[in-house]
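Sharing a structure with you now.
Every protein chain of the complex appears in place save one, which is left out.
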Amino acid sequence: MDFATIASQFLIGLSRGMIFFIVSAGLTLIFGVLRITNFAHGALYMLGAFIAYSVSTLFGQGPYGFWLALLVAPIAVMLVSLVIERGLLRFIYNRDHLIQMLLTYSLVLIAGDLVKIIWGTEYKSMDIPGVLRGSFNLWGASLPWYNAFLLIIGPVVAFGLWLFLSKTHLGKICRATATDREMVDVLGINSTRVFAMVFALGGWLAGLGGALIAPTTTISMGMDASIIIYAFLIVVIGGLGNIWGALISSIIMGVGEAFGILFIPGIAIIIPYMIAGVLLIVRPSGLLKSAW
Amino acid sequence: MLQVEKLRKAFDGFQAIADANLSVPKGEVVAVIGPNGAGKSTLFNLITGHLQADSGHIRFQREEITNLAPYKICHKGMARSFQLINIFSSLTVFENVQTSVLAKHRLDRNYFTPSRKLLIPETLEVLESFGLLDFKDRSCSALSYGDQKVLEIAIALGSKPELLLLDEPTAGMSSEETRKIVNLIKHLSQEKGLTILITEHDMELVFDVAQKIMVLHQGKTIAQGLPEDIRNNKSVQNAYLGEQNDVRR
Amino acid sequence: GSSPVAKKETKPIKVGIVDTYTGGAAVYAKDSLDGFKLAVKEFTDKGGPKIEFVTRDDEFKPDKSTSWAKELVMREQVDFLAGTTNSAGSLAVSQYAKESKVPFIVWGGMSDKITGEAGHRYVFSTLPNTAIIGKAGAVQLSKTSYKKIWLAGSDYEYGHSVINNLWSNLTTLKPDVVKVEESWWRVGETDFTPYINAIRSAKPDVLVVGTGGADMVAFMKAVKATGLIQEIPVWAHTSYDPATLRPLGDQAPEGVMGTNPYLFDYPDTAENKAFVEAFKKEYNREPAAFALYGYLGGKFLGEAIEKAGSTDKEKIIDAMEGLTIDSPVGKATLRKEDHQVAIPMSYGVVAKVNGVFTAKDLHTLSPEEIMPSIDSILKARSK
Amino acid sequence: MSTNDMSSIKNSKGTFSTYLGLGLALAGILILLMVPNILTQYYVYLLATVFTTALLASSLNLILGYGGLLHLHHGVFFGVGAYTVAIVMTKTSWPFAAAVLLAPLFAALIALVIGWFCVRLRGLYFGMLTLALGQLVWAIVYRWNALTNGDNGIHAIPVPEFLTSINSVYYTTLLVLIASLVMLYVISKSPFGLTLLATRDNPVRSESVGINVKRHRLIAFVIAGFFAGIAGVLFVLVERSVAPSLLFWNKSAEILIMCLMGGLTVFMGPTLGAGILVLLSMVVGLYTEYWLLVLGLLLLILVLFLPQGILGVLMEIHGKRRSMRGEN
Partner (left out) sequence: MLDVRDIHTYYGLSHILFGLSLQVSKGEVVCLLGRNGVGKTTTLRSIIGLTPPKSGQIYFKGQEITKTATNRMVKLGLSFVPDNRRIFADLSVRENLEIAAGIKSGAWDLDKVHGLFPVLKRVENRRGGNLSGGEQQMLSIARALLGNPELLILDEPTEGLAPLIVRELEEQILELCSTGISILLAEQNLKSALKLANRCYVLERGQVRFEGTVEELAENEDVRSKYLLV
C-alpha cells in the first residue's frame, strides 16, 4: 500500500468523521444540558437533507442553491426543534430516561411518515455546487473537493462550539443548567429558555449535518436510521455530553472505518460496532469525562 | 479491630487524604472529627471500599481489606450508614432491613422461596430495637426525615456487623432526635458490644459517646487519643475546636 | 365492450398484496402496485376476469410480511398473494404460500432463491432475479478485455447474489479473469469515497458493482466526484436506468456500463409505447422497471384466469405454468419448470446525448442468453 | 359493611386480592384454552404471536422494571434464540428437542457475554453499550452468510409434525407462556427479586449491605436472556422463518414500548402491552399504511399522559380506592 493511498484514505476518513461530529455534537450537547437522549436527532438530520433538497430545487439546483440550502435548512430544522421542545419535550424533563427516549422515538416514527407524506417516496438528489465538484490530486491519489470542504467545515464548527461553551456567558449557563436546572432558576436565569436554546442549537447542528451530506448521497426515507446508531455510538464512546469526546470519537470512527475499508473491505460493515465494542470495553464510561 | 496506615487518596491531583492513620480497638466508640472538607467522608469511603486508595493499608481483624469491593468488606463484618440518606426508596421499611438481613445470610440469590417467608423474626428484631416496628409496612419514602435517618442505621445493623461506621448520623436532626441517636449509639456499644466508628460535628455528642477521638485535618491525622487529650491538644484547637469554652458549653 | 365470456358470472379473484410502503424501499412497491393496478384496469375495461386486491404494509420487516400474508389468507381469504420488495419477506411468504397452497406472485423480491432452490408450485416471479442479472452482466463483461476485476456492492442479499452469479458465470464464460478483492458497504452508506479510494489504489481493470436503490444513486455520484471513471471502468446493473439518472441530474458519470431489464424508451416498439402512454395517463409519470413487474404480475394472472376458464387456484396455476404473453418488452414467458419470468434485458453505457444523460450503445440480450438453465435450477432444488 | 369488620378486612386485604387475582387468572386461562373453538384460525395464530411477544416483553421487564437497567436491545436474545433453532434444524441433523434446549441456553450465553461487559456501567452508558453490542450481534448475523443466510433469513424451518397445526402451536405457546410467567413471578417475589429491586433503588447502598450488585445484575440479565430465548423458540414455532430484522434495534424499541404501554411496575404490564400492540398494529394496518405514524402518536400520548402504563394506572386507581376504603 503506497503512502498516497494511506494518506488520502486518512483524509477521507477524517472528512467522514467531520459529518459524524457535526451530527453527534448536537446529540451530545442536548444530552449534556437537557439530559435527554434524543432518538429524533436522526430524523432532524433527515429533515435537514430534505429541506436542503427542496431549497436547492427551488433554485433549479443552480450554483446558489447549495449555499442557500446550507443556510436555510439548518435554520428550518432549528425552528422545527424549537417547536418540538416547546410543544413536547418541556413536559418530560423530570421524567426518567426511558420515558424521554420513548418520546423522542415516537418522533422518529412520526417524522418518517410525515416525510413520506410531504416529499413522497422517490429518491431525491441534490447537486454538489460547482466549485466543489470533482477532485484534486493529492500525492498521486485524489481527494474530492467536497471532502476537503468538509475537512474545513468540521473544525470550524468545533471551534465555534468551543468558543461558545467555554468563553461565552451563555455557554457557561448551558453547562450550569446541565448540572442543576432549578438552581439556575434560583440564580435568576430563565432555564427554560436555556433548554429551548440548546435543543434548537442541537437541531441546527443536525440540520447542518443533513444539508452537508445531502449533495453526496441519495436523500431518502430511512437515512435517519443509518446515522442515528452511528451518532449514538460516537456520543457514548466520547463520553455522554462531552463535545470534545464526540469530536475524538467521530474521528476515530471515521478514520477507523476508512482504514477498515482499505484493509478488510469484505467485512467493513461490522467495523463501527467493533470499534464501539472495543472502546467501550476498554473505557466503559467513554474516552473523556461525561457531561463536561 | 481496624487499622488504617498511611492511607492516601487524591482526586484529580487534589490530595483529599494525605497520610491518615487510625486504629479502632474492639468494643470502643471511636470518633473521627475534623473541619469540613477534612476528608472524613472520604476516609469512610476508603475503609468501606467505595473508593480506591492510592496507597496505604487498611486492616480489619488483622486481614488486609484495602481496595476490596464494598460487598466483600460487608461480608467480613463491617457496615455503615451514610451522611446523606441512602435507603431503598421504593421498598417498605420492613423490606429495607430485610434486604440487608438476606444479604447477611447470603440468601440474596435464592430464586424460588417467596421472600416474605424468610428471616422475619430477625428483621423484626432489628426494626424493634430501632422503634420502627409501627411503620414496618409503610413505604420508606413516606417516613419523616428523622425516621429515615434511623432506618439508615437500621439497615446497616441488618447485616449484623462487628464494626459499624456512622457518617454524621445526626446531621439535620432536632436535638430530641439527636438524643435518641446518642442513646442508640450507647445502647449498641454497651449492650451489644458493637465497635463503632463515627464522624460528627456535634462536639457535645462526640465527647459524650466517644472513648477515643481521631482528628483529621486536610487529610492528615493530626491527633489521636482519649477525649481529654484531644480537648487539650493545641494544634487540634487551632485547626478545629476553636477556643476551649466553645467546646465546654 | 363486453365479450360474451365476461358475461358468465364468475367470482372475482382476490389478490392480497404484501409490500413495503414505508421507508427507503417504498418507491418500488408504489411502482409495482401502480403497474398491477393498470393491468387490472385493462382487464376490467375489456370485460376480462375480475380481479380485486387489498394491500398491507410490511415495513420491510420479513416477520411482518408473513404475519400479513397469514392475515390475508386466513382472514381476508384472498386467492393469491403478491408483492414483497424485501427478498427475505418474499422467501418467508413463499414458504407460507406453499403450506397454505395459496399462489404467490413475486414482483418485488429479487433473490434467485425464490424461484431457484426455494421454488415450488405456488410461487411465481415476474421480475428478473439476481441470477439473471448476474448472468446478463457476465455476458456483457465477457465481451470486454478486462481481466483483473474488483467486486463490490451493498452488503445485503441483493448485492451479494448479483455479484456471486455474475462472477460464477463470468469465470465460465471467460476463465482467465481474476478477482483482485471485494468490498462491501452497508445499505444506506452516505460516503463512498473511502471505498473508491481503496479500489483505485489497487488498479483493477474494471470495477463490478452490485448495489441498488438509494445506494446506487449515491454510488454513481461518488464515481463522478472522485473521477474514478476516468481511471477505472465501472459496471453496475441499472446504471443507466432513469430511476438512477434522473436524481443524478448533471452529476451522472459518463461511461459506466450496465444492464437493464426495462426502459420506457427502449425497445422502441408499439407495445412499449402503448404501455407507457397508458401508464402516463393513469399516474402522470413514466413507468419504471418495477411498474413493469407489477404490470406483468397482473397480466399473467388475468390471462391465466382466462386461459383456465376457472377461478380454481390450482387450475390457474396450471394455466400460468409456461404461459407466454405479449408484454411491453416483447414476449414474456413464465417458465414452466421454475415459474420464473423470461424477458429480454438490455446492456449499454451511460452517456450524455444532446445534453441529457441517457443510455447509449444499447443492445438486447435475449432471454435464452441470460436465463439460468433449468438443469441448474432443478439441481439446486433437489439439494 | 359495618365499621367493626374494617380491621379484619384490612388484615386480610392482601390475601383477598391475591385470591381475586388468582381467580381472574384462572378464568382467563380457561377462556384462552377454549379460544381455538371460538375464534377463527387467524385469530388463533394472532394470539400465539401475542403470547410469544408477551413472554419477550415480560422477560425484558425483569431487567427494565425490576432491575432498573436501561436495557435497550433485548431483541438480540430473542433473535439468537430463534436463530439457534433455525440453524440447528436446517444445518444439523440434531433432533428438535436439542434445538429447543439449546436456544434459550445459547441466548443466555450471549446475555452472559454482553451482560458481563454492560453491568460495569450505569444508567445510559449501560443502555448504550447494550445497544452497541447488540448491534454487533446483529451485524454478525446479518453478515455471516454461510451460517445464517444473511439478510435472506432462514425459512421453512422444519418442526415436528405435531407442532405444525395452528391449534397445537397455540396451545404450546400458551402453556410455555404461562409456565414462564409463573417462573418469572416466583423469581420476582424471591429474595433475588427483592434484592434486585434494592439494587435498582440504590446500588451503592446495596453494595454496602453485602450485595454483589454487578453479579446480581448479570444474573438478572442472563435470566432475562434465557426467557427471551424461549420466546425466540416460540417465534420459530409460530412463523417457521427467521430474518436478521429480529435482532435490529427498532425491534427492541418495540418491546420497550410494550413494557411501557402495559406498565413497568406491574408484573402483568408487559403482557398486556404486548397484547395491545400486536392487536393494534394488525387492526390499524388494515386501514392505513401509516401504522408507524399511528404508533408514534400513540406513544406520544402514552408518554405524556400515561407514563405508568395502562396497568400501572389501573393499579393506582385500585390502590387509591382501597386506601380510601381503608381510611374510613
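Letters A, B, C and D mark the chains in the order given here, with residues in each chain numbered from 1 onward.
We take it that a contact is a pair of C-beta atoms (placed from the backbone, for glycine too) under 8 Å apart; a residue touches a chain by one contact, two chains touch by 3 or more.
Only a predicted model underlies this, so the values are computations on that prediction, with no experimental measurement involved.
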Among the chains presented, those that the missing one touches: A, B
Selected from A:82, A:189 or A:267 as touching the chain missing from the view: A:189
Per the touch definition above, residue among B:95, B:108, B:152 or B:168 touching the missing chain: B:168
Interface with the unshown chain - residue positions in subunit B: 11-12, 14, 34-38, 144-146, 168, 171-177, 201, 203, 240-242, 246-247
Those residues of subunit A which, in the complete complex, touch the missing chain: 169, 172-173, 175-176, 178-180, 182-191, 291-292
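The rule we apply is simple: only the chains that are shown with their structure count from here on.
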Chain-contact steps, minimal, separating subunit D from subunit C: 1
Pair of chains joined by more contacts [C-beta pairs], B-D or A-C: A-C
CA centroid of subunit B to CA centroid of subunit D, Å: 41
Separation of mean Cα positions, subunit D and subunit A [Å, integer]: 33
Residue numbers of subunit C (touch at least two other chains): 22, 155
For subunit A, residues contacting two or more additional chains: 112-113, 225, 267, 269
In contact (per the touch rule at the top): chain pairs: A-C, A-D, B-D, C-D
Contact footprint of subunit B on subunit D as seen in their complex: 186-187, 189-195, 197-198, 200-202, 204-213, 216, 219
Interfacial residue positions of subunit D with respect to subunit C in the complex: 40-43, 45-46, 49, 142-143, 145, 150-153, 155-156, 235, 239-241, 243-246, 282, 285-286, 289, 291-292
For the subunit C and subunit D complex, residues of the former touching the latter: 21-22, 55-57, 59-63, 66-68, 70-71, 74-75, 87-89, 91-92, 94-95, 98, 111, 113, 118, 155-157, 160
